[in-house]
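Right, one structure below, let's go through it.
On to chain A.
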Amino acid sequence: ATGASAAAAKSGGTLYMVTHNGQFAHADPQRNYTGQDIAFFNTYVYRNLVVYKPAAGPSGSGLVADLATNTGVPSNNAKTWKFTLRPGVKWEDGSAITCADVKYGVSRTYATDVITDGPAYALSMLNIPNNKDGSSQYAGPYKKTGQALFDKAVTCSKDNRTITFNLGHSVADFNYAASYPAFGPVKASKDTGDKYDLKPMASGPYKIAKYTINGEMDLVRNPNWSKATDIVRPAYPDNVTVRFGLDSNVIDQIMLTDSIPNTVNLDGLQPVNNQKFFAEAQYSARRMNVNDPYVRYYGLNSSPGHLDCLLVRKAFFFAWDTQALIDLSGGSQFYGAIGDNPIKPVLGLDYAPTTGNTHDSNFKAAGNPTYAKSLLDQAKTVCPATYAKVTGDVGLSIDLPNNATQQKASVLMKAALSQAGFNVKFNFIPGGQYYPTVQDITKQGDASRAGWGADWANASTVIPPLYLKDGGFDLSGNWLDPVYAGFAAKVTAALAMTDRPKQAAEWKSLAQFAMDQYWISVPIFTKQQLDWGSKVGGVAFWDPQGTFLFPALYVK
Partner candidate 1 sequence: MLKYVTKRLAYTLIVLVLVSLTVFIIFNFLPIDPARLTCGKSCFPALIEANRHRLGLDVPWWEQWIRFMHGLVAGRNYAEGSAALHCGAPSFGYSFNQHSCVTTIIGQAFPVTFGLAIGSFFLWIVLGVTLGVVAARFKGRLADRLATAFVLIGTSLPTFISGILILLFVALKFNLLNPIEMGMWHSPFTDPFGYFKEFIFPCITLALAYAASYTRFTRSNVIETSSEDFIRTAKAKGLSNKVILRKHTLRAALSPIITIAGLDFAGLLGGAIITEGIFNLPGLGRLSLKAVLIDYDLPVILATTLLAAAFVVVANLLVDIAYAYIDPRVRVG
Partner candidate 2 sequence: MSESVLKLEGLKKHFPTTTGGVFSRVKGVVKAVDGVDLEVARGETVGLVGESGCGKTTVGRTVLKLYEPTDGKIFFEGEDITKLSRHEMKPLRSQMQMIFQDPFASLNPRHTVGAIVSASFDIHGIKPEGGVKKSVQDLLERVGLNPEHINRFPHEFSGGQRQRIGIARALALKPKLIVADEPVSALDVSIQAQVVNLLDDLQQELGLAYLFVAHDLSVVQHISDRVVVMYLGKVMEMANTTELFANPRHPYTKALLSAVPIPDPEIERKRERIILQGDLPSPVNPPAGCVFNTRCWKVQDRCRVEVPQVLEISPKHTLACHFPEGN
Partner candidate 3 sequence: MTTPFLEVKNLNVSFPTEDGEVMASQDISFNVALGETLAIVGESGSGKSVSNLAVMGLHNRARTNISGEAWLNLASGPVDVISAPEETVRRLRGKSMAMIFQDPMSALHPYYSIGDQLSEAWRLYNEGSKSDGIKRAAQMLDLVGIPDAARRVQEYPHQFSGGMRQRVMIAMALINNPSLLIADEPTTALDVTVQSQILQLLRDMQKEFNMAVILITHDLGVVAEVADRVNVMYAGKIVEKAGIDSIYYNSLHPYTMGLLSSIPRVDQLGGHRLKTIPGQPPSLIGLPAGCSFRSRCEFASNVTGNLCATSAPLLEIKAPEHASRCHLSVEQLNEFNPSDVRGTHK
């Protein structure tokens, strides 16, 4: 990453941020689960037990203590975790942040009928038994059913400064999970339930002066934040204003003409404008092209009635015109490179190149219809039903979010796959309903576009969510595949390992297995482009969060 240059950072000014979205997905700490939103709120509005280091490059993936004085102390084979709070940290209203506040905050995750959309780490990790239907016996702080169970799982020291989490099983990197605001404090007396999402109480350097959905969010300095207690946030600008809902063309226009020089573009340019922006020298100081934390792929639904035949999935894999799709989205320079793994190389320890798939001699970036056809021909005898489906009238259906780029992409997909003999259909789903739809196996098609990035630097946040039935993001319907049982057992075992190198070796072999099963299409290790106005300084990429390194931004 480049960007943060020699010039000294400067305090003051208003920093604008623009986005096409109508609102932040969530502002409530317990519901916040999007990289950019977490980075934003963690930087500006609220503090957390531990946070990612505000630094560019790989070192940004390390944790630093923020609200806590340490990055967590495990014991009992990593089944018990302790954090001690830093003294002198205050809420927006001037009161001190206590262990009880953190405990209360964590408890909110359990109120699943109010606090939705957030990460379920607390639910799955804390030592609280579940009901038969899979819900927790603790119903959260609003209803208070099972409160005693929670009080046992999370305890506060007498001085109200040390919080202890008792986990149901060993979690070697629980402190990474604790970097999520979901483990952050909320003051019980100031909790407004659902409405907390509009105005969470600030503990960071800024407080929310105004937030209108489809309008703007205005941050002003929080007088009760003291720099002395905070080693993470330089808090340069006086004001931060986020403008929601601008037309993408307007945003691109702002960036291209630099008409609002103190602006940061939260969305990135549209692919069509990237090329110009990144080609012309006049923009060179206002752009950055980086690897993001995501792998993009198509989940291949291997459940019965879909692509329940390895040969067919393989044929799909080899027929795919990856290059054309990459070009459509800006070429390898902007969109990304062909990968071989659901785990991205940035995960270092857990990544190793796989064999087969894109390393197969028959693999061609622009698709190999001949080879794919031969695979399909084999499938004709091996699994005639599946063959008949994908080549016949029913056809192979691909789920795509409904937007202009994907509509375009479908043209290319159809062109490539039909050459191999597939009869392709598309199922365009409105953006907001896309994931809920494809995550429903009864609604999912045969292949669904998806992308995933590790929650933190451990493939435990990749392999299980992507390939375990209840992992949360399994789009390959593989639990109905006969090979699943053995695979799942290995994943569960790997999850419980506390020996990190051994665990890493296990993730590598599981990734290889998943690729050998062709549970996903050609993975793409994607890139991301950042762009900002000429008056914005200190720009860098925050690797683990996949967005701007917000703490460093300042107005020139």
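The criterion applied here is as follows: a residue touches a chain if its C-beta (ideal position, glycine included) is under 8 Å from a C-beta of that chain, and two chains touch if they have at least 3 such contacts; residues count from 1.
Quick note on selection: all candidates are chains of the complex that A comes from, given by their letters.
Keep in mind the model is a prediction, meaning the values are calculated, not measured.
*Asks:* Given the candidates 1, 2 or 3, tell me which one touches chain A in this complex.
*Replies:* In this complex, the candidate that touches chain A is number 1.
*Asks:* Residues of chain A touching candidate 1 in their complex?
*Replies:* It comes out as residues 16, 18, 22-23, 33, 111-114, 116-120, 131, 133-135, 141-144, 191, 193-195, 197-198, 212-216, 243, 245-247, 249-250, 253-254, 257, 259-260, 263, 430-433, 435-437, 439-440, 470, 472-473.
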